[in-house]
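Have a look at the structure that comes next, please.
One chain of protein is taken out of this complex; the other chains stay put.
Residue numbering begins at 1 within each chain, and the chains themselves are lettered A and B in the order written.
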Amino acid sequence: MNNTNQTGISVFKENLKSIGKSFSASFLRSGRPISDRSRAAAMFNNFFLHVQGVKTHINTLRPGYTLGLGFASFALLMMTVFTGVLIMIYYNPSIENAYNTVKDINYVVFGGRLLRNVHKWAGEGMIIFVMLHMARVFYTGSYKQGREFNWVVGIALLVCTFGINLSGYMLPWDQLAYWALVIVSNIIQSPKEITDSLGITQYFDIGGLSKELFLGGLHAGKESLTRVYLLHIMLLPMILFIFLGIHFWRIRKDGGLTKPEHFVPSAADTEYLSLPEKKGGIFTTSKTYGLMELAHGKTPAVGKDVEHEVLSWPNLLIAEAALFMLCFAGVVVYAFFIDAPLKELANPLIPENPAKAPWYFLGLQELLSYSAFMGGVGLPGLALLGLALAPYLDREQDHVGIWFSNQQGKKTALLSLVVGTAVLIGILAFAINFGWFRNWWPNVPQLLITLINPGNIWVGFMIIWTVFVVRKTGSTRMGAIALFTMFLVGFVILTYVGTELRGPNWGFYWFKSQWPPH
Amino acid sequence: MRNRFYFWVLFLSTSVLLIFAIFAAYRAFSPEWADYQAEYKKELVKVVKDEAAKSKARSLPIEIQQMYLADLNGIDRCTSCHIGFDNPLMAKSKVPLKEHSGDYLKVHSAEKFGCTVCHYGQGRATNRKEAHGLGHDTHWDFPIIPAKYLQSACAQCHDAAMLQAKGWDQAAKGEKLVNEKGCRGCHKLNNVGGVLGKALEGVGSKPIAYFPMGAVQGEKTTYSWFKQHFIDPRNLVPESEMKISVTDEEADLLTTYVLSLRAGEMPKQYRRLAITDGAKQPADGETLYKRYCIACHGEGKDSIFDETFNHTVPAIRNPAMLRALDDKNLKKIVSDGRMGTQMTSWKATAAGLPERDIEELVVYLAKNRPAGKPAAFSFPISKADPKHGETIFKMRCALCHGKKGEGGLGLNLRNPVVQAFDPEVLAVTVRDGRKDTPMPPFGKDGVNLKDQDIADVASYVKTLAQRK
Partner (left out) sequence: MSSNNHDLPGVTRRDFLGWASISAVALTALSVFAGIFRMSKPTVRYEESTRFKIGKPENFPAGTVKKLEERGVFIFSGDDGLHAISSVCTHLGCIVAVTETGFQCPCHGSRYNANGKVIGGPAPRNLAWLEISQNVDGTLVVDAAKEVPVGTKFNLYA
C-alpha cells in the first residue's frame, strides 16, 4: 500500500540515510549506558562483558583484597597470546630455520624485538602472577564455600601455564632451548629410575615411552621441535582456554569472589559511589528479577541482600582497565630495556655447563640433582596433588574472605615462614657442605637415595610440621596455611638456589664471578 | 570503589605506555644503519660533480640493504652500514662508508658471495655490535676475523697452487709450517696423525665453547685462542704436552692455516679448483674439435645447408676457405662467434674455453691449409663500381646469398666477420670459388667474369651491411 507521502523509493532512501543509527541500534541493543538500567544492560547484553556480573560486590573491588592478581594474570595472558600470534608470522619451526627466523624477528621485523620481548616477559610474568594469585586465593580461604572445584581448575591452569612457558622456551633452537629440551625429556624419562630399581623396565618402560612420545624419537631433533611447537601454539593453549572458560564460568556460578561474612563498607568505598539506598529486603526498585531457570541446590543470592554491590559498569570496568594498562605499561617498559635471551645456535655436541632449565623450573632442577625421579615426577606430582586436594582436606567454612583467616592464621603463616626457611636452608647447607649418601658410601643402592634425599626430607618435614600445627591448633585450616606457606618457602628458596647459587657441574657458588672459567 | 584511584592508575599507566611507545617507535625508526646511510648520501652529494648525479644521490632511499645468499643459506646485511662498499667515489672515505679495498669484488661479486663467507661476523644483524659479533653477550661464535687471518677464507674455494700463484699464500705457508714442524705427530689431519692431541678436522669452524677460553688475553675468540695456543700452549691448557716453539709471525701463519680447516664444503658453483672434473690432461686440438665442434661442422670439409638451423654451416676445415682465412681471423671467429647465428662465442668469459684451448683448435684446423697462397687479385678495388656490382650480384649471387646478402644456401655476407675481410679476399673467393662447397668459381674457371666485374661485386658486397 503506498502512502502518497512516502513512495517506496523514499522509504528506501530514508533507510539508507539512517543506516548508521539502525546498525548501531541492532548492535548495541541497550543503547548508551547513561542510567543504572542501561549500565546493567550494557553488561549482560554484551557477549564479552556478560561473563562478569551486572553488579559487583564492593569487597571485590578493593585493591588490597585481591591485589588484582587474577586479572593481571589474564591481562598478561592476553598480551602473550597477542604478541605470540604476531611473531608466528615470521617464526619457522624447522631446526634449519627456527634460530634464523628468531634472529630476524629481532633484527629486521618492524617492532620485532619489542614484540618478542613482550611475549617473553609477559609469558614469564604470568608464572609469577599466577603463583601469587594462587597464594591470594589460598590465604583468603577462597577455595571454600562451593569454590573447591574452581581451585582444582586453577591448579590445572597452573600446569598449563608452566607447560606453555616451557614449550615456548624450546622454540628458538638455541643452546638454552636445546639443552632445556634434553633436560626436560630426561625428566619425563625419570620413572625409569623406579622401574629400573624394581627391575621391570623391560616389560613396562613408561619413562622411555613418555620420552619417546615427547621427543618424537630417541633424541632431541626436528621431530621434537615439531611436537613442542604443536604443544605451544595449539594443544596447550586450547586446553588452557577451555579451562579458563570453566574457571570464569565457575566464578559466576559460585557467587563471584569471596567476601568476609560480616562485610562493612569503609569511607573509601562509599566516597565515590552512589550505593543503593534501600536497606533490608531482597527486592529493591533498582533490581528486577525474571525467572531464568529452576535450579536445585544453593544459589549465591539466597538469603543475601543486594547491599554492598555496585554496578559493574563502570566500577568494575574502570578497575580492570586501570589494571590492564598498568600491566601493559609495566611489561612494555621492562621489554623496552631488557632483551629476551638468545644464545648460540643449538649444538648437540656442546652441553651448556651448567645446563639449566628456565628459572621457574630451577627449584625442580635442584630437587632433581638429588634424585631424578623424586625431583622430576615424585615431588612435583605430590605437590600438585597436595594443592589440588587442599579444599577437600580442609573443609572449615569460616573466616572465608579474610586474609590468613584470623590472628591465629597470621601467626601460623609467620611461624611457618620462619621455621620453614630455617629448616630448608639447614637441609641445603648440610647437603651442600657434606654431600649425600653416595659421597660417603659409594656402593649405596639407588633406591635408598630415591627414598631418602634432601628433597624428600624437606617434604617430609613439611608434612610433619603441618601435622604438628593441626594437632596444636585443632584446625585443618591452620594446617593448610602452614603447609601452603611451607610450599611457597620451598618454591622460592629452591628456585633461588637453582638460579643464583648453582654453577658448572651444579656446584655451589656464592657468586657467578666465582665460577671456574671454562 | 576507589574509582578516582583507578582513574589515576589508568591515566598514569597509559601515559607511561604512550611515552615508551614513542621511545620504541623512535628506536625503530632511527636504527644505526640509517645514520650511516644518511651520512653516505651527504658525502655522495659533496663528491659528485653534476646536478643530475647530486639529485640522484639525494633521492637514494634509506633502507636495509642485504644480500640474499640462497646457496649459502645465509643473508648478509653488512652493506646496510657499509653502504659505500662498491662505490669508487668512496675510496677515500671513512669506514664504514669506505669502498672495499682491492679488486676482490670484481671476481667475488657481493651479490653472489656476500661478506661473511670471507670476513665472518653475524650477517643477519643490523647493528654494529651484533653484526661484528665481538663480546660474550653477542653469543656469536665467529666474530669479524682480524685482517691478518683473512686469507684463511680463500682456501674454502681455491686450491693452494692457485693461491700461491696469486700471492695469497699465508694459509699455504701455514700448511708448510705444519708439515715442517711435525704437528701431525700428535694431531690428526685428514685422518692421519697421532692421537695425543685433538684431531684437527674442521677445527677452524668449531664454536667458542669448544675451547677453554679462561686464560685467553684480549677478545675471547677462537682466533685469539689459536694464536695464543701456538705461542704458549700450557698457558691456555695447563695439562697440555704440546711441543712447539714459533715466532709471532709463524704463529699468525699457523693460525691462518688452522682457521682454513673448516667443516662443510662450499657449493660447487663457488669453488674454483684448478683440477675440475673430466679433463685432467690438457686436451689437443683434435680432441677439442670432437668435443665442441663436430656436432655442427661435421668433418668440416664441406659446407652444409642445415635444415634444422635454416642456415649454411661453413666448412671450417675446407682448404679453400682456410687459404683465405689466416690464423688470426680464425681465432677471432672462434673466440667471438658469429652473433645472430648458432655459432657461439667460445672465449673464456662466454662459452668458457681458455685461450690456450682456442689456440690448439686453430692449430688443428689450420693443418688443412694448403701451402701456397692464391693468385693475387690484381685489379685495384679503388676503381670498382659498386652499382655495377649490385647488378651482377642480383643476377649471380642473390640466388644463394639472398637478395640482401643475408644468406640462405650461401653464407650470410652481411655478417660483420665477412664484412671485415679485405676486399681482395672477397674478390679472390668470388674468382676461385670454394672447392667442395656449393660456391662455384666465377672467374675464368667459371662463367668467366672479368676482374673488373669481380671487383665491382666485391666492393658491392662490402656495402651490404649498410643497406637495410
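Criterion: a contact is a pair of C-beta atoms (placed from the backbone, for glycine too) under 8 Å apart; a residue touches a chain by one contact, two chains touch by 3 or more.
What you see is a predicted model; the values in this text were computed from it and never measured.
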{"item": "Chains on display which the left-out chain touches in the complete complex", "value": "A"}
{"item": "Touching residue (missing chain; options A:A355, A:L415, A:I432 or A:V492)", "value": "A:A355"}
{"item": "Option touching the unshown chain, where A:D196, A:D339, A:E396 or A:E500 are the choices", "value": "A:D196"}
{"item": "Residue among A:M79, A:L166, A:V182 or A:I251 that touches the chain left out of view", "value": "A:V182"}
{"item": "Touch with the omitted chain, as defined above, among A:E212, A:D339 or A:E396", "value": "A:E212"}
{"item": "For chain A, the residues touching the chain missing from this view", "value": "182-183, 185-187, 190, 192-193, 196, 209, 212-213, 216-219, 221-223, 349, 351-355, 368-373, 438-439, 442, 446, 449-450, 504-507"}
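Everything that follows uses one rule, which is that only the chains that are shown with their structure count from here on.
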{"item": "Rounded Å distance between chain A and chain B, as computed from the means of their C-alpha atoms", "value": "60"}
{"item": "Parts of chain A lying in touch with chain B, wherever the complex brings them together", "value": "58, 61-63, 96, 100, 103-104, 107-108, 110-111, 114, 174, 268-269, 271-273, 310, 314-315, 318-319, 321-323, 325-326, 328-330, 332-333, 336, 342-344, 347, 350, 516-518"}
{"item": "Complex interface listing, chain B residues touching chain A", "value": "1-7, 9-10, 13-14, 16-17, 20-21, 23-24, 28, 64, 73, 75, 77, 124-127, 130, 139-141, 207-210, 212-215"}
